[in-house]
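Only a single protein chain was left out; the remaining protein chains are all shown in position.
Entry: subunit A
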Amino acid sequence: MLQEESDLSLIIAQIVQKLKGSNLYAQLERQAWASLQRPEIKLESLKEDIKEFFKITGWEKKLQNAVYSELSVFPLPSHPAAPPEHLKEPFLYMRKALGSWEKRILKSLNSMCTELSIPLARKRPVAEQKELLNKWNEMGTDEPDLSLFRPVYAPKDFLEVLINLRNPNYENGDPLSFRTHLGLIQVPLKVKDIPELKEYFVELGLNTGQLGIDDSTQVPPELFENEHVRIGQKVLAEQDSAAAQQYIRQGSPTALRAELWALILNISGQPEDILYYEQLKTNVIQYDLLVDRLTYKDVKLTASNDDYYFVFEDYLYQVLLCFSRDTSVLGHFAYNCASPPKSYIRGKIGLEEYAVFYPPNGVIPFHGFSMYVAPLCFLYHEPYKLYQIFREMYVRFFFRLHSISSHPSGIVSLCLLFESLLQTYLPQLFYHLREIGAQPLRISFKWMARAFSGYLATDQLLLLWDRILGYNSLEILAVLAAAVFAFRAVNLMEVTSLAAAEAVLADISTLKVMPLLQIFLFATVT
């Protein structure tokens, strides 16, 4: 009991510390000072009156939302004497693997840099700055020669690293039994099974209305949809993050989605945010980074060729180039055990005073990175709003998809969850695919690494991401991947090679996400 209390007060202290530096604190202070003018604030009961004032004017709600937002990425409670790396990632072998992976990426980046003799960063000449400013809204028409640039890595390279992860303290010398894990991932992490998932995702159950199922044309809107929309509007009127998060577990109506996501991610359109974005834009204009080329290449190869997202190509540049320069993103390394790559001013290698993070936001884009941003373009068409939403989505969720950690939403756990679901509940299929050399994870990894962006139809993808926000977890990606395999099981049982298996699963753009999830979780005999 005592331990919990002291844990709680520690958490509170940490959150207060964090929020003290934020804009919200300054605003609350200002509001408090301004409220002294009001007649209902009396000196004797100053504290209570101001608290009451905050409650009425909605500022308390804003504070609540901010706290809620902080809690969502708060690390799990741990031993008070644990060093900071332990808080982020308790397993030493994972930290080591992550370290060597990062070294590899950096080496690749540096070698590309020396091969092509392009500096990692340089200041643009004034003429070039002017030109870029003019072309800011149509950078897609730029056709720089990118043939010599290779993406630093692709998801499948990352998969190889994950496959080779081993816990040295875990001896798996037991003879093969039905308990042996036959998948590619061989680390012993705790993942949920279907009964636990049923509990966790209880709002996706058969008896609960869902958008994505109960708003289909055969179902009269009075049964669920109208009421759900009404509640959604009420949640928005209340501006309550926590309520919105609970609400969105049943899906968000299309018209309310943009606002709901902003509320859950605690993003409001403050003038400071617009200014901040403009600052980043200026940064882009003035300085050219090597990673910009990687971004260009990525967009050209992925989003520009996509049936749904090609329209938004220009927006993607405007967001991603700014993203690379946003040092506030470094804040997420407080709970991400990865470390941002460092670079040294020319000629001063090894001297810590001349070390900078490169790229400034600490994130090296890989092949397919732009697909995290693309679906958001359907919701937000002002660049600064789009930018903020993407940044928040990245530091809350997407970073976990390409960093090695034992977090339940980390990609390692997702892979393991996927494989164990398949092995436990579709053993025949799993065994068959393994026999023909088509380990299921090899096919589904790319789906999960991109959070299904570019593979599902956009409206279905947005319904899926609704649930990611609602449950504050990426586990649903693994469940969906398993559900897709279950759905196509009959065809998959007939294939005899990895290529054929991939062909069966090549096009999932016609699938409806929610029925698949519901059937897999709640309607399959376990």
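Operating definition for what follows: contacts are C-beta pairs under 8 Å (C-beta built on N, C-alpha and C of every residue); 3 or more make two chains touch, one makes a residue touch a chain; residues count from 1.
Everything that follows uses one rule, which is that contacts and distances are computed from a predicted model.
One chain of the assembly is not displayed; among "Polyglutamylase complex subunit TTLL1", "COMD9 protein", "Protein prenyltransferase alpha subunit repeat-containing protein 1" or "Guanine nucleotide binding protein (G protein), beta 5a", its UniProt protein name is "Polyglutamylase complex subunit TTLL1".
Remark: the omitted chain is touched by one listed residue; of A:V311, A:A355, A:I436 or A:A500 this is A:V311. Among A:L71, A:A255 or A:A334, the one in contact with the hidden chain is A:A255. When you scan A:G368, A:G410, A:P440 or A:G470 for touch with the missing chain, the hit is A:G368. Checked against the hidden chain, the listed residues A:Q37, A:T141, A:N169 or A:Q428 yield one contact partner: A:T141.
By the touch criterion stated above, the residues of subunit A touching the omitted chain are 137-138, 140-141, 217, 220-221, 253-255, 257-258, 301-302, 304-308, 310-315, 367-368, 377-381, 454-455, 458-459, 462, 506-507, 509-510.
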